[in-house]
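All protein chains of the complex are present and in place, except for one that has been dropped.
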Amino acid sequence: MTERVVLAYSGGLDTSVCIGWIAEETGAEVIAVAVDVGQGGEDLDVIRKRALACGAVAAEVADAKDEFADEYCLPAIKANALYMDRYPLVSALSRPVIVKHLVAAARKHGASTVAHGCTGKGNDQVRFEAGISALAPDLRCIAPVRDYAMTRDKAIAFAEKAGLPIATTRKSPFSIDQNAFGRAVETGFLEDLWNAPTEDVYAYTEDPAAARAADEVVVTFRAGAPVALDGRPVTVLQAVQQLNARAGAQGVGRIDMVEDRLVGIKSREVYEAPGALALITAHQELENVTVERELARYKRQVEQRWGELVYDGLWFSPLKRALDGFVDEANQVVSGDVRMTLHGGRAVVTGRRSAQSLYDFDLATYDTGDTFDQSLSKGFIELFGMSSKIAAKRDLAG
Amino acid sequence: MTERVVLAYSGGLDTSVCIGWIAEETGAEVIAVAVDVGQGGEDLDVIRKRALACGAVAAEVADAKDEFADEYCLPAIKANALYMDRYPLVSALSRPVIVKHLVAAARKHGASTVAHGCTGKGNDQVRFEAGISALAPDLRCIAPVRDYAMTRDKAIAFAEKAGLPIATTRKSPFSIDQNAFGRAVETGFLEDLWNAPTEDVYAYTEDPAAARAADEVVVTFRAGAPVALDGRPVTVLQAVQQLNARAGAQGVGRIDMVEDRLVGIKSREVYEAPGALALITAHQELENVTVERELARYKRQVEQRWGELVYDGLWFSPLKRALDGFVDEANQVVSGDVRMTLHGGRAVVTGRRSAQSLYDFDLATYDTGDTFDQSLSKGFIELFGMSSKIAAKRDLAG
Amino acid sequence: MTERVVLAYSGGLDTSVCIGWIAEETGAEVIAVAVDVGQGGEDLDVIRKRALACGAVAAEVADAKDEFADEYCLPAIKANALYMDRYPLVSALSRPVIVKHLVAAARKHGASTVAHGCTGKGNDQVRFEAGISALAPDLRCIAPVRDYAMTRDKAIAFAEKAGLPIATTRKSPFSIDQNAFGRAVETGFLEDLWNAPTEDVYAYTEDPAAARAADEVVVTFRAGAPVALDGRPVTVLQAVQQLNARAGAQGVGRIDMVEDRLVGIKSREVYEAPGALALITAHQELENVTVERELARYKRQVEQRWGELVYDGLWFSPLKRALDGFVDEANQVVSGDVRMTLHGGRAVVTGRRSAQSLYDFDLATYDTGDTFDQSLSKGFIELFGMSSKIAAKRDLAG
Partner (left out) sequence: MTERVVLAYSGGLDTSVCIGWIAEETGAEVIAVAVDVGQGGEDLDVIRKRALACGAVAAEVADAKDEFADEYCLPAIKANALYMDRYPLVSALSRPVIVKHLVAAARKHGASTVAHGCTGKGNDQVRFEAGISALAPDLRCIAPVRDYAMTRDKAIAFAEKAGLPIATTRKSPFSIDQNAFGRAVETGFLEDLWNAPTEDVYAYTEDPAAARAADEVVVTFRAGAPVALDGRPVTVLQAVQQLNARAGAQGVGRIDMVEDRLVGIKSREVYEAPGALALITAHQELENVTVERELARYKRQVEQRWGELVYDGLWFSPLKRALDGFVDEANQVVSGDVRMTLHGGRAVVTGRRSAQSLYDFDLATYDTGDTFDQSLSKGFIELFGMSSKIAAKRDLAG
């Protein structure tokens, strides 16, 4: 039987060319798989037909938007996941769900190999391949751009020669990856770290500096998950999408940073993630109200490691699973409402209320009704500082 | 010889009353010590004379603004110190420098006791007393508000009866602590977590939503310390103060959060720290450019612990000293320029350049000149993911 | 109605005197509760009758040995819990189970207060009181030795005057706490850190230096729990008890250390925990075989924090619960056999086998059958070391 290769197909020039290129390089039949994670753009059926027109023996499309939101974005919200304290893992979260569909298609079609369009110097190749080897250790991975030196120019030449039904315009100055959780942009002039992004870099967000009226939203969470906006029930996907629109309209969610890639180099990245950042901001503050101090302190470390693992492509790793257990346990109590003002590029929490609140007015107030027994503090301070004091007697005093 | 008590003196009603109150309670002579950490307000000499008029046997004032900036704020900038990822430790940083001056005065005047005006349910009592026992384990600490039940009403009655030269108006609705690094506000209506702060809460920052032209600043760092603004050399104090003015004018630096106090309760806090937050934002991004990935990842954990220790009053602890060693080593390379736009409540980095940069254009670029050998990735991915893959063979595949 | 106090009762002099002492101090009725956590010694019914003879209005005894082993010792084994890398938390683990029974008795008898016999400078007072306030925040705690200055001499005088049916011999030189999981000893001459323990300090272990034949045991674990010894099914309690006997007979399990107490002081402690240490040693090595590397590396940090929390009396804290989730998840795969030699004070693993093993002979072997593709290493090393190499170009080379 002829070998079969499942290809992660986007509908664009590169992966359209890959269909024929892989067939030529390997002699295998190519099955194209397109996964909708909310990236917008063309209709999935148009993409499916193009794959077949480009030579795929089969083409499958999957609407994975809710799956992506519920099983990949939601854990990130619960973990307040921000790689390097900034980046909400937009692309990193989408790779494992795409991988799941690629592996399922490989099983269905009896394929021995999975192909993707990534280069050899980014993170996404790791996320694809580490994901595939976790779910299907027997499958082989290939990346034509990296493994068969399929450059852009060669791809255009191939497409023109083969008469593929795809535009072969010179490359846009932007290299873009987008999905429901956000959008990532790289572009030549930003490779100079001193250059600021220009407005045309952005698509999910309006200019934060433009004059406009503020928006206000109340986000309701249940066990860490957003379940309503302004009192209207929403799915996780709807929460992200509606806040992409509302927070994006206020310029919220732009990120411009120098980032440490897993392959060891630093790169300049620009992201937009209005919904993701608004939700994480609200979720963090609701945790401040509902999560006990020592758990909250430890959770920050767990969150950092969770973000690094996911950034590094280890979504399906045993450590990631064990950290998820911790994060889920901590989120059991994260229920309540957070009110935010969205304006001028900022999502600012202005109110929070929760039946799970650990804030105790009677203990906190300085007004009438104070129940805090201040006489306890003397002993606390003395013993809390005792080990440092004994060391200080030795080290500092004199 | 009569016992002597050194009192941390602010010039306000509470500590003015403390002078006589302590004398009555303990029979000791009271020496008032006022430390200028950039809190603004009255002239130090006016404060000194008021202390004497209120019954202090001696009164000392110290201008510690540069000491505070150089030895307390700068380490916090190097550590990107944000308690709970938000609060730049404004009050927490000022306590140890005040403690140093209190202890010095106690030694000079032969005092056996140090007194402060804190209540028994906040963090500052711990910071004062743990600090004092670290620097001078033999000194006793007292807090009249906590230990002698000196309430506000009793203080007013005492002042009026004693004819102290101090206004005894009913308390302002705001409880405020401020210094060069920022300003902390608590107030009754904010004890309801659902209430938003009103504009009159703020003093260091303008309304971020007001229309105005953006400001742009270039901050130059050397080994982690800000050394110039827009090319003009500055001290750390000047950097903080000038950015307080410029970033504050753009509404940058407001924080509204629920916070975990060391004494175990949650409280609502509002802060303003325009200079601190602008500097930390710039410093973080310069670290992204100059600090190696694994060091950067580990440093985030160190930063969190550093912030917790300082928040918890353990500035003079052995662990704090050892973490400082780590932070200083990491900052050796943090030199260069960061350009920021200050506008609409946001300090946004738009450019960075450094002779210490680890960003390598030739490795990062996707354009001509790319020197990254993509063929290395295959082996990397395979071995990087190997342990997870072997586990997956056991756990997930099937 | 008369107030009621539930007292943690051991049957010894101190807590026997406490019955009357508390009644005198508080006017309350005292209910004595004795919990069997495997401490050995007198029959529980004898103890129960003594409590009544000493004036308790009610007395309850509970056999909590299996509960202690299953719900308190087993989580410690799964967490390889060794405070300061040495101490298997013998006393720290027993306090929460005793607390559970005290609280249950307080509810049953309508008591408002719980009393315990701890001093005011150790860890156990914290463990009792933090535990009680976690399970029953409304209950008050008292400790007559600490709160009513009930010294040993006063206790003897009280017992003699009241004619209590309890021996009032001068105190043994040893202060001992023991249970199924081990034994803790403090004694005057060990307060000099230069003095070595003498043989009479020990009761659970024979002299390791004595000549004897070695013992060999195979411990079988399922999901982290010991389920068989030498192929014979055991409960957790039986595993601990049988290994206390067998490992103790070989001198395994002695610990002599200087320890950091929660109250801020250092103390000298001697422990014996032959079964606990043998089980943890075996469990650690089985984890080495079955747990993936990154999960194993992270788990070490979790284990340390878990041990600190339990040592510090925070068994019922939210962080402890969330860490348990992590530990349980990691232990799902910890099943298999470990063979150990017990001899000369050492428990030495000599073999391990597991259906969950991640050890892959074909990848590990240097002999025929090697399936490891060595050509992958070049790329791995290059990219694994890339970020350090780029930093080195800047920092070290030249």
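The chains carry the letters A, B and C, assigned in the order they are written, with residues numbered from 1 in each.
Methods note: a residue touches a chain if its C-beta (ideal position, glycine included) is under 8 Å from a C-beta of that chain, and two chains touch if they have at least 3 such contacts.
Just so we're clear, the structure is a prediction, and the values are computed from it rather than from any experiment.
Visitor: For the chain not shown, which residue from A:T205, A:T220 or A:S388 touches it across the whole complex?
Guide: Within the whole complex, the residue contacting the unshown chain is A:S388.
Visitor: One chain isn't shown here. Among B:V201, B:A239 or B:L323, which residue touches it?
Guide: Answer from the full complex: B:L323 touches the omitted chain.
Visitor: Looking at B:K49, B:R86, B:H109 or B:R305, which residue reaches the missing chain?
Guide: Spelled out, the listed residue whose C-beta touches the missing chain is B:R305.
Visitor: Which residue numbers on subunit C touch the omitted chain?
Guide: Looking at subunit C, the ones touching the missing chain are residues 84-85, 119-121, 125-126, 129-130, 133-138, 146-147, 175, 186, 188, 191-197, 208-209, 211, 214, 254, 256-260, 262-268, 284-285, 288-289, 293, 296-297, 300-301, 304, 308, 312-314, 316-318, 339, 341, 343-346, 348-353, 357-361, 363-367, 370, 372, 374-378, 380-382, 384-385, 388-389, 391-393, 395-397.
Visitor: Which residue numbers on subunit A touch the omitted chain?
Guide: So the residues of subunit A touching the missing chain come out as 292-294, 333, 356, 358, 360, 363, 373, 375-380, 382-384, 387-388, 390-391, 394-395.
Visitor: On subunit B, where is the contact patch with the chain that was removed from view?
Guide: Spelled out for subunit B, the touching residues are 260, 263-265, 291-292, 294-295, 298-299, 305, 309, 314, 317-319, 321-323, 325-326, 328-330, 383-387, 389-390.
Simple rule for what comes next: only the chains that are shown with their structure count from here on.
Visitor: If we define chain centres by averaging CA atoms, which chain lands farthest from subunit A? Would you check?
Guide: Farthest from subunit A by mean C-alpha position: C.
Visitor: Count the C-beta pairs in contact for every pair of chains, then give the pair with the highest total.
Guide: Counting C-beta pairs in contact for each chain pair, the top pair is A-B.
Visitor: Using the average of all C-alpha atoms in each chain as its centre, how far is it in Å between subunit B and subunit C?
Guide: Taking the average C-alpha coordinate of subunit B and of subunit C, the gap between them is 40 Å.
Visitor: So the centre of each chain is just the mean of its C-alpha atoms; given that, what is the distance between subunit A and subunit B in Å?
Guide: Their C-alpha centroids are separated by 32 Å.
Visitor: Residues of subunit C that contact two or more other chains, please.
Guide: As it turns out, subunit C has residues touching two or more other chains at 292, 294, 383-384, 387, 390.
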